[in-house]
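One protein chain omitted, others in place.
Chain IDs A, B and C follow the sequence of writing; residue 1 opens each chain.
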Amino acid sequence: MSSSWGERIRISIFGGSHTQGIGVNIDGLPAGEEIDWQRVLDQMTRRAPGQDPTATARREADQPKVLCGLLDGMTTGAPLCAVIENTNQRSKDYGQLRVLPRPGHADYTAHVKYRGYNDVRGGGHFSGRLTAPLVFAGAVARQLLARRGIAVGSHVMAIGGVKDEPFDSVNLSSKLLNRLNQLYFPVINLQAQEAMRGEVERARMAQDSVGGIVECGIIGLPVGVGNPMFDGVENLIASIVFGIPAVKGIEFGAGFSVAELLGSENNDEMYICEDGRVRGVSNNAGGILGGITNGMPLVFRTAFKPTPSIAKEQDTVDLRTMTNARLSITGRHDPCIVPRAAAAVEAAACLAALELLAQSGML
Amino acid sequence: MSSSWGERIRISIFGGSHTQGIGVNIDGLPAGEEIDWQRVLDQMTRRAPGQDPTATARREADQPKVLCGLLDGMTTGAPLCAVIENTNQRSKDYGQLRVLPRPGHADYTAHVKYRGYNDVRGGGHFSGRLTAPLVFAGAVARQLLARRGIAVGSHVMAIGGVKDEPFDSVNLSSKLLNRLNQLYFPVINLQAQEAMRGEVERARMAQDSVGGIVECGIIGLPVGVGNPMFDGVENLIASIVFGIPAVKGIEFGAGFSVAELLGSENNDEMYICEDGRVRGVSNNAGGILGGITNGMPLVFRTAFKPTPSIAKEQDTVDLRTMTNARLSITGRHDPCIVPRAAAAVEAAACLAALELLAQSGML
Amino acid sequence: MSSSWGERIRISIFGGSHTQGIGVNIDGLPAGEEIDWQRVLDQMTRRAPGQDPTATARREADQPKVLCGLLDGMTTGAPLCAVIENTNQRSKDYGQLRVLPRPGHADYTAHVKYRGYNDVRGGGHFSGRLTAPLVFAGAVARQLLARRGIAVGSHVMAIGGVKDEPFDSVNLSSKLLNRLNQLYFPVINLQAQEAMRGEVERARMAQDSVGGIVECGIIGLPVGVGNPMFDGVENLIASIVFGIPAVKGIEFGAGFSVAELLGSENNDEMYICEDGRVRGVSNNAGGILGGITNGMPLVFRTAFKPTPSIAKEQDTVDLRTMTNARLSITGRHDPCIVPRAAAAVEAAACLAALELLAQSGML
Partner (left out) sequence: MSSSWGERIRISIFGGSHTQGIGVNIDGLPAGEEIDWQRVLDQMTRRAPGQDPTATARREADQPKVLCGLLDGMTTGAPLCAVIENTNQRSKDYGQLRVLPRPGHADYTAHVKYRGYNDVRGGGHFSGRLTAPLVFAGAVARQLLARRGIAVGSHVMAIGGVKDEPFDSVNLSSKLLNRLNQLYFPVINLQAQEAMRGEVERARMAQDSVGGIVECGIIGLPVGVGNPMFDGVENLIASIVFGIPAVKGIEFGAGFSVAELLGSENNDEMYICEDGRVRGVSNNAGGILGGITNGMPLVFRTAFKPTPSIAKEQDTVDLRTMTNARLSITGRHDPCIVPRAAAAVEAAACLAALELLAQSGML
């Protein structure tokens, strides 16, 4: 299988880059939740290509059509299924892809797994386009979370060697998150964005691409959701975030830097806040201890590899003849998907947060 | 829930640091697999504390007793349950833990989640001791994998600021992995080990602790196991690895460093090997493309935070009075769990690899 | 949740009687399976209303549209999603249903569960119409099974007091099953069908409805699929068959009649068949021992309650005023759904059989 995620809030994503339609079925939503359609479309737009020089020129309508699960703008409690028609496929020859797998893509692994029957057009079910239904589902989840005081937002923390200011994980505010989660290219420091655009432009000029890091925050989760061992918050978030194409790593709180810390540096000492709540003076735990939320901002970072589709000629193999070959990829491709990926990371975070609430009987 | 993992090969882990016993039930093992008991015990020993100055002086017998599932040393196809009795608990007062949660531990989050009814003795179900049944299950899985040509091994890649030589992820050999997976403190470069021991010793002297990184490799997985999106190899491995206490991050292949790479640098160009197989000239993908194995060595790294139990006095809160408080943790504690954690990471990797085979109908 | 079933072959069904569309996403199908579209439509037609005097006059196009998962008539290995548009809804007032729940329907239970936000139009997600996507998914599964020598068929075993001849569960043939699974009103004894039609007609004339029993058989499953305890064949089949609206019971082999049998009568004695296979002289086990197939025909029966929508005036309650009330249901309703239900039972059986093969690594 491939496209199913979640236990209490289950999403099933379907479709491929060039199939008639793609979409998502969301099962387990509580009834009576109002869904603001414009806010759903706003999130779809953040993910959509074609709006910014960092992205591909390909334009997608990305108008989701709800088949069921909403009545008069309210959830009915029944599965909510939305479909996006694929209207802008260039039908030109994809036969080459079946023969010459693109380095860094799933062309070769899918060819072996599906014995040559996989849909190679545009990457098929492995296409980044599949994040569109994910963002749709996340946009629905986000509205349920907001109603319960939970905010999710992210920023592009790095592109190439250029870094944005990191989150202040102790004082992260829903105000900041709610500002970032409206932006197409969310950053804290606008100068960093300029430099990042420069990185992307350099990559594009070189017929190349560049990777980056998205940092995501969740504010407002109650203390005590999540579980020890395999049903922890980290496990759950990782299990959905690695569903976004191109993700190669995830870290929570201080993440990989904990390797260089002493216990006395890494431990988040606690105190009683003015409002009576328990808080940490630092947040190296990223809001999670023992797999369970501790009430501090939940913070994680996700690494995105550079788009593998580049115009530069590359070495590959010919799967018909099983000989070495050269490949030049043509067509429109993002030199950098990281800004658009922020919307997908947030969507995954929204769905994980909703699942955590549902598992704790808080929906 | 907390302790259940896997779909076709399901493990259920139970117990706490000071309960009468801890153990694991493994459901889904194929029948007729011979289990070499000594090799199981060897893995248990790698994880067990008390054998090395880097670890706690506490000695645990860690003798697993198999209740069922093995007959004449062969798996029967029925659930295999093993129990380890907890024999070496110091029964002294743990009442303080219920009142003064330790920074960096799950004491506070568990207190809220379980409304004060959780077993706080030694960390209860959140104890690192729970990796003993995980290592047991992994040691069983490892033998099934070996029979199918799959080797799993790891090394301590970093402790504090000291780094071991990284894996050569293109030429990683089962010979190296099978050497490392016999060692208590596995490293590639023995000089690095010496320096790491120095780091640990410095932390111990300072009544402190230190974190690190484990790098793990899997050789021999067939091309084509794993799935796109949420059932990918990365999702699966992350879902079990984050079940090991103290893990704060995971990355595959080039991992977080992909953020600084160009597509032309990150893409693994392919060629036809002398033996006719498709291989990459590099392995930034870590053996996984689109969630599916590509036949190259599978490589991932896991970040471990420093042991939170340190003797240094720390700020915490008093959960009875809800006022600020100071805490000094006494007792025996590892200044660094990373060498022992290697056995747990490998166990998780073995179980994930076995699950992948089972899902692909290859068991 | 509600609409998700299966582990290796997962279906997610969505939609309601009067939503814009209904459909199913099938995840986990192997790649490279040819799907004969006409045979899919044939099964859809068997379930569709309006073709027989026993059924409602309401006509549905029931033309499934495949959004993805098929390419040139072959499965791609990616999720296969099909949507059926609801074209023939009479949009008249369903407001009464929100106030006066129909006896025997889910109107009241859904009202409480979804706090009044459920879609009551035509029964919403509880409508028998939801068996259309189930039959679609089953029709796809059936073709994979046929390719592997497995046949599934059923007959209307009883309507009201009239009974068809039961299956000869020892000598059940795929030839018989493949004849039955083409029929709209499948019976073994055509005279029984005539009498059943009489029962249905009498119920219709009396503005009433009538229940029945479907007996289903599966031929060709290998020996040894299924598992002990909770993953047995009976558990699996029951878990999907009870997903068909109006099912109130299921029994395997001799079923409830075992209560009156002695062990010596019920035990199926075994012998070596001419072709060397082990067979039973009887098949009270219905092809399943210890949750595992034994190579004999798999036989089960399912009880369907009479359609609850009847024109006769009935007592109900007014959910606004919480007082007693009277209800007369108007509109077109089947006096008997059992003939059409046969297609749904077979679809469930096909999906269960495919899941069993997948779990056993036989797909």
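Just so we're on the same page, contacts are C-beta pairs under 8 Å (C-beta built on N, C-alpha and C of every residue); 3 or more make two chains touch, one makes a residue touch a chain.
Please read all numbers here as calculations on a predicted model, not as lab measurements.
*Asks:* Just to verify: which one of C:A254, C:V345 or C:L363 makes contact with the chain not shown?
*Replies:* That would be C:A254, which touches the missing chain.
*Asks:* Identify the residue among C:D62, C:D268 or C:E355 that touches the chain left out of the display.
*Replies:* C:D268
*Asks:* Specify the residue from the set C:I9, C:I22 or C:I159 that touches the hidden chain.
*Replies:* For the chain that is not drawn, the touching residue is C:I159.
*Asks:* Applying the definition given at the start, please give the residues of subunit C touching the unseen chain.
*Replies:* Residues 1-5, 13, 101, 103-106, 108-110, 112-113, 125-126, 130, 158-161, 203, 206, 208-213, 223-232, 234-235, 238-240, 242-243, 245, 247-272, 276, 278, 280-281, 284-286, 289-294, 301, 303-310, 312, 314-317, 322-324 of subunit C touch the chain that is not shown.
*Asks:* In the complete complex, which positions of subunit A touch the hidden chain?
*Replies:* So the residues of subunit A touching the unseen chain are 7-8, 78, 228, 358-363.
*Asks:* What residues on subunit B make contact with the chain left out of this view?
*Replies:* 1-4, 8, 10, 12-16, 19-23, 25, 27-28, 31-32, 65-69, 71, 74-81, 83, 110, 113-119, 124-125
Criterion: only the chains that are shown with their structure count from here on.
*Asks:* From subunit A, how many touching-chain steps at minimum until you land on subunit C?
*Replies:* 1
*Asks:* Of the chains shown, whose Cα centre falls closest to the middle of all protein Cα atoms?
*Replies:* Closest to the centre of all protein C-alpha atoms: chain A.
*Asks:* Quick check on subunit B against subunit C: do more than half of the interface residue numbers occur in both copies, making it same, or fewer, making it different?
*Replies:* Both copies touch with mostly the same residues.
*Asks:* When the centre of a chain is set as the mean of its C-alpha atoms, what distance in Å lies between subunit A and subunit C?
*Replies:* 38
*Asks:* Whole-Å distance, subunit B centre to subunit C centre, using C-alpha means?
*Replies:* 45
*Asks:* If a residue has to touch 2 or more other chains to count, which residues of subunit B qualify?
*Replies:* In subunit B, 228 touch at least two other chains.
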